[in-house]
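Yeah, one chain of the complex is gone here, protein chain that is, but the others are all in their spots.
We call the chains A and B, going by the order they appear; numbering starts again at 1 in every chain.
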Amino acid sequence: MSTDSYPEISFETRMSSVEFRVHERAHITVDSKICADCSTRGCITACPANLFVSTADGGILFNYELCFECGTCYMVCNEEGAISWSYPEGGHGVVFHSS
Amino acid sequence: MNSADLNPAGINLVACVKWAELRPEIDPLHGSVEASQRSSGFSSSDFAAVESALRLAQAWSDQGQVCVVTVLCAGPEDAEDSLRDFFAVGATRVVRVDLAEQRSSAQVAELLASALVPSQLNAQFVICGDVSSDRGSGSVPAYLAHHLGMQQALGLIGLESTDPGSLHATRRLDGGRRERLLLTAAAVISVEGSVATLRRSSLAATLAAKQKTVELRKQQIDWPTEVNRLRPWRPRARVLAPPAGDDALSRILELTGAQSGSTAARTLRLDPEQAAEAVLEQLAAWGYLDDSPPA
Partner (left out) sequence: MTDFDVIVVGAGPAGAAAALEAARAGRSVCLLERGPYPGSKNMYGGVVYGRVLDSLIPNWWEEAPIQRWVTRRSTMLMTGDQAVTVDYRCSSWGEAPYNGATAFRPEFDAWLASKAEAAGAVLICSTTATGLLRDGTRVVGVRTDRPDGDLTAQVVICCDGVNSFLAKEAGLYPPSDPANYTLGVKETILLPREVIDERFAVRGDHGVDIEILGCTGEVPGGGFLYTNAESLAVGLVLSLPKLAACGRRPEEILAELKAHSAIAPLIEGGQVKEYSAHVIPEAGYKMMPELIGDGILVAGDAAAMCLAAGIWLEGVNFAIGSGAAAGQAAARAVQRRDTSSAGLQDYRRRLDSNFVMSDHRKLREAPHLVMSDLAQQQLPRIACGVMEQLFTVTNPDPKPGLRKIIRGQMKLNNLKLRDAISQGMKALRTFG
């Protein structure tokens, strides 16, 4: 059996299977200026929700809305102070149903 | 109910909320919609309705009126825990009219109206969310106004209290225009979710709400038996191979069978049993009775 018989879903479809009750406050913020000095950029590969995107000027564009609140990013982050991490307001954020 | 609860001298504001499936899980295996307590709740416009009621009550109380905010829901027992949370944000009373199954907007409105009349909740202002999140039509408030004989202002995008018992409402009109209305009791209004975000309850109020009870009303209404639309049975669609042909025209001809000889109509005179046999035979020949897809 090959991969053809099991077409991989797009990342958007994958993330659309998850419910997020988004709060207006960003629970994670990234200081793009600090990221400019970062050579490892582990967040880009490791964030399971793929929320870290390189920008042309060498910084990082980050959107908090579709976040699993897992903690991976602040653990792999290389530069002190680049990521401010907290939980979203109670009752908001990711909600699992069948995991 | 205790008649002292009726707050005859003051203003009774009732926010109506609908317990709805917020994130319906459609089982791709059976196509059935699964309702679960965990994925049900109230829509943002229902929350806006409750918040609007609380704000109006606050404003009018500050001007010396006695205001009572009641949250009313026609829904199943599953809703009870979430309804109790409305005590924590400041509702004085929470009432649930028992309704286990889905009903039409007209019927839901009839049920709600029976609880809102002067002898019951004695509502001067009924505030609803504009549409429920489970593909609602937004017609419940209109039916309510009809049943209660109140004025109505629906789909509001702004509310401001003025003197006690009156308020300015803003409604969207075509062409980017706005309509400003001055409303006085008694009125049914419905608000969009953007009008207000429900406040977050304090910890102490959240703890206290755990002890409160949602009042339950059992309302006996003899609904007429609903007759579903009847229509002839249709065989289910079949998967067909795409038509052969090099160009579009020949494919269309192939698909429609326009130029091929059609089967001449036959008239058979048979006994009922034989007729049934013949019909089944023909359907089978066309492939309708076979559930497996044609090769």
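Operating definition for what follows: contacts are C-beta pairs under 8 Å (C-beta built on N, C-alpha and C of every residue); 3 or more make two chains touch, one makes a residue touch a chain.
All values derive from a computational prediction rather than experimental measurement.
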Residue among A:Val30, A:Cys43 or A:Ile60 that touches the chain left out of view: A:Cys43
Absent-chain interface as seen on subunit A, which is shown: 1-3, 5-6, 8-9, 11, 13-15, 17-18, 21, 40, 42-43, 45-46, 48-50, 68-72, 75-76, 86-91, 93-99
Missing-chain contacts mapped onto subunit B: 27-29, 38, 200-204, 206-207, 210
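In this text, only the chains that are shown with their structure count from here on.
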Subunit A-subunit B separation of Cα centroids, rounded to whole Å: 35
Complex contact set, residues of subunit B against subunit A: 23, 25, 36, 38-39, 200
List of subunit A residues in touch with subunit B within their complex: 19, 89, 97
